[in-house]
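Quick notes on the structure that follows.
Only one protein chain is missing from this complex, and each of the others stays in its spot.
Chain IDs A and B follow the sequence of writing; residue 1 opens each chain.
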Amino acid sequence: MATTTEAATGTPRTRTRLLEDERWLAFFLLMPTIVLLALFIAYPFMKGILLSVTNTRVGVPGEFVGLAIFEKVWNDGIFREAAWNTIYYTAVTTVFKLALGLWLALLLNRHFRGKAFIRAFILLPFIIPTVLSTFAWKWMFDPTFSVLNWLLREIGVIDQRINWLGDPDLAMGCIIAVNVWRGVPFFAITLLAGLQTISPELHEAAAIDGANARQRFLYVTWPLLLPVTMVVVLFSVIQTFADFQLVYVLTEGGPANATHLFATYAYQIGVRTGLLSEGAAISLAMFPVLFLVVIFQLLYIRRVETR
Amino acid sequence: MYRVSRRNLLKISGAGAVAASTGGLAGILATRSAPAYAQQRTVHWLRWNDFVPASDQLLRQTLLPEAEKALGIKVNFETVNGNDLQPRITAGIQSGAGPDLIMLFNNHPHLYKASLTDISDVAEAAGKEQSGFYDISKGNCSSDGKWMAMPFGIIGAMLAYRKSWFDEVGHTTFPTTWEQYRDAGKKLKAMGRPIGQTMGHSFGDPPTFSYPYLWSYGGKEVEEDGKTVAVNSKETVESVKFMVDFWKEAHDEGGLAWDDSSNNRAFLSGTICSTLNGASIYIESTRKPAQYQTDKGTPMKDDILHAPLPAGPAGQFGFHTFQSHVLPSYSQNKDATKAFLGWLHTASNYEKWFTSQRGFSTAVTASWEKHPMWGEDPVMAPFAVAGRLGRIPGYPGPTGQKAAEVLSKYIITDMYAKAIQGMPAEEAVKWCENELVKVYQV
Partner (left out) sequence: MIEGAKWRRWVYFHIPLAGFLIWLLFPFYWMMITTVRPDGELYRPWNAPNYTPFWTNNPTFEHIRYLFAETLFATWLWNTMVIALAATAISLVCGVFAGYALSRLKFPFAGSLGTMIFVTYLVPQTLLFIPLADIIRNFRIGDSPWALILTYPTFLIPFCTWLMMGYFKAIPKELEECARIDGASRWQAMIYIILPVAVPGILSAGIFAFTLSWNEFIYALVFLSSPQEKTVPVGVVSELIRGDVFFWGPLMAGALLGSIPVAIAYSFFVEHYVSGLTGSVKG
């Protein structure tokens, strides 16, 4: 601490000299990040852990109860349902986002008229505030006014309306569809960036060697794209796992908890009902699962990168 | 009542006078103590977005300016979506800063009991002036003989139905038992006009249906002691079984996905014959008669009537959404807030709000049942006595934090929703019992 003050108030020469030292420069550069993250993440995170080992309710400071809250949460049927929903939701959406995003990226990687224009346009679903676009979807899924039902009936697929958000499986399907809709542009643009780093000469060489389009994709494009893909998937998994806004707007976890996710259930218990400790425990339960997934992915990325 | 508010008024206008005598802004700058009374004179009031928008307009444009003139208190009025009130009070209490006056629904004040200011003086004064509070006002807002919340209004939940359609299927008087209602619904659904009932996760319509329905069969979540979970009974299973068939035969299946406003829209667009709701559907239809029309081209408002929920084997029950205001203990402006609350609840001021609701929300004290407004529109008349009927979640036990927790988790509603989605009745009840035990045993 004393040295930092010296660095700050000392003569320009001492300051420069300090900054010449890699350690001090690193310290100086990392300082703002560490302060902000410690204050607004590490500290509240510790408080959150403390909350989960007490029995605090809103406005009532709790006593230490050990792991009793976790035990209660573990035995909670709705919690298990929410946990399963979250894993299912994350897995399915990620697969779809990756497949469709990659397809779109391959399409956009070609030369055609209006390329820049279309690239900007397809990002719209990603940049519009999620709650608001989700309200548009809610309106499209509305049991009484659904334009989708109208459309399907016009083409002659259905004569009874489809109960989009009222059926447990369909409701899950709907939130998955909206999440994929929102996520595909991000995948596509990032993968497009990855595709552009691949030198066309590699493709030409492969073509000369007699590889067809499918082989060129499998043996040239895909391996080179893998590192980017892993990074995108990593970020997407983290965000999807803790998703909140979509379900909050579309179903509030209904019908009968069929679409509750970790985050929405934690919110309902902790914030709506005021059982702060339980809410914290549910949120915390997300952490180890996420941690495992991420460790696995990070290791994989490292292996791919060093190969 | 008047005494209380006048004393506060004197105190506050006294502060104002001091400021004036010390020379306005210059004086404030000189003493550098502006916040001390500047804070006292602003009250941050948080309410839901009223389903009767005219009332929010009245508050913003007429009542609050009047309050400012009368009390010297500026009211900072904020409205949010009804589902977002609880997050806001939780954050307020935890962070020790937030609105000074917050509206809550039903028995939710019990959840925040430890962090609310005792406002018995204001409540008792208003109660005395207006011939006493209803029992449900007491149950929702008081605890251990103290008032932790100020009752404000009761949103009567009644079935709004299309008179002519019920006539067409031979039910010229509205069904009074579930059997009759089911029969009517069955015939109407066959004509493409099902009953609409919200069964999703939303604070209003789902519980106002599922609770009284359970009670009308003799089912209950706890015994009178408020501790022993008693949901797993023959009566409950019976009610669930009936509901499953009833839903299939007579209801709009979309109801599982509805929130509190979906059924209003479905009704106004003419797709359902009857739905449990506050009077907001009817009120909206009278506001724009040209827009809401029946299939025959006549204004829909002339074809809407209200009726209480039918009776089951154990009798007829109701559960009305209750509104109250709480003054969290973190508030820095308790005196001003109380003064404002007292002012708001004096009969002459409250009346303006009361009439602007046109019966959507009835009052919390008995004297308002006789208000001339109820004579203006016979369609609204059934709502006049909503406050007398109706029970509170937790019935027959006393309501409290546990019952509020059950309500917040939608456990009772979900029991029916699960069965409707295909879970065997016994299993759904068993599931509900497990969830209830977890709430009550700790």
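In this section, a contact is a pair of C-beta atoms (placed from the backbone, for glycine too) under 8 Å apart; a residue touches a chain by one contact, two chains touch by 3 or more.
Small disclaimer: the values here were computed from a predicted structure and weren't measured.
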item: Chains in view touching the one left out; value: A, B
item: From A:Cys174, A:Leu192, A:Val220 or A:Ala258, residue that would touch the chain that is not displayed; value: A:Leu192
item: Selected residue (touches chain absent from view) among B:Asn76, B:Thr228, B:Ser367 or B:Gln441; value: B:Asn76
item: Touching the absent chain when the full complex is considered, from A:Phe70, A:Tyr89 or A:Phe262; value: A:Phe262
item: Subunit B residues touching the omitted chain (full complex); value: 44, 46, 49-51, 53, 76, 78-81, 84, 87-88, 90-91, 94-99, 260-261, 264-266, 268-271, 280-281, 283-284, 291-292
item: Residues of subunit A in contact with the chain not shown; value: 16, 19-20, 22-23, 25-27, 29-30, 32-33, 36-37, 39-45, 47-48, 51, 100, 103-104, 107-108, 110-112, 116, 118-133, 135-137, 139-140, 144-147, 149-151, 153, 161, 181, 184-185, 189-190, 192-194, 196-197, 227-228, 231, 235, 238, 242, 244-245, 248, 262-263, 266-267, 270-271, 276, 279-280, 282-284, 286-287, 290-291, 294
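Basically, only the chains that are shown with their structure count from here on.
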item: Subunit B-facing residues of subunit A, complex; value: 57-60, 72, 75-78, 141-145, 161, 163-168, 171, 251-258, 267-276
item: Subunit B residues touching subunit A - in the complex, by the definition given at the top; value: 83, 86-87, 90-91, 93-94, 111-115, 199-202, 252-259, 262, 265-266, 269, 271, 401, 404-405, 408-410, 414, 417-418, 421, 431, 434-435, 438, 442
